[in-house]
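For this view, one protein chain was removed and the others were kept in their places.
After this line comes chain A, so read on.
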Amino acid sequence: MSEEVVFKGSRSGLKLVLANTVDFPTIENLIKQKLDSSFNFFQKGTVIQLEANWLDKAQKQSLGNIFSTYGLVLQDINTDKETGKQAFPQVEGSTAQNANAAGSDGKTKTTIINQTIRNGQEVISDGSIVINGNVNPGAAIIAGGNIDVRGSCRGIVHAGAFGNMEAVVTADHLIPMQIRIADMVARAPDKWMSKSDAPYPEKAYISNGQIVLEAISSR
């Protein structure tokens, strides 16, 4: 999938990060493609923050229009701000907190998907996600809550993507390229991992400031 258009979870909510290496019509197409090909499970009205200070007002407006056709709200976090620091404008504080609250609520909604998520596909939800299938290399799962893969997990999984440090990732075979929980990252070893490297179900969570894996007996 393109690196020019990336959704990222962060403590303050979901962010859309755009690289200025391609022209604007391409960006628009990539966003449409992404919203079409991803499995988006946002509640209507979910706020997505735009991080691309190199866009002009009209361009931001036209991106906002694309998102609103998908029932999503695009919010500019760079409005009239110095771009050096990653400070979030107070005006948007309320919406950011909403996203936060939804993530750490404990009783977030769960999206269940009964299929394998393949290379280039992405599942994004502000709640928890259960995949009844594999998450393949090159696929990404981004959840505000927990992620449970009832199969082999080889892609990128990001649980607690809006800052929830309590979030966990579980999988029958946990051999991902990357596990992220809140803002912590754990990377796979630099060798090809086979299913036999992770024969039993495991759980990943944050303990003492790092991501740890633990075998689980029952699920």
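Everything that follows uses one rule, which is that contacts are C-beta pairs under 8 Å (C-beta built on N, C-alpha and C of every residue); 3 or more make two chains touch, one makes a residue touch a chain; residues count from 1.
The criterion applied here is as follows: contacts and distances are computed from a predicted model.
Engineer: Can you pick, from "ABC transporter ATP-binding protein", "Sarcosine oxidase subunit gamma", "Septum site-determining protein MinD" or "sn-glycerol-3-phosphate transport system permease protein UgpE", the UniProt name of the chain not shown?
Structural biologist: Result for the unshown chain: "Septum site-determining protein MinD".
Engineer: Tell me where the left-out chain touches chain A, residue by residue.
Structural biologist: 37, 116, 118-121, 133-134, 136-138, 152, 154, 192, 194-195
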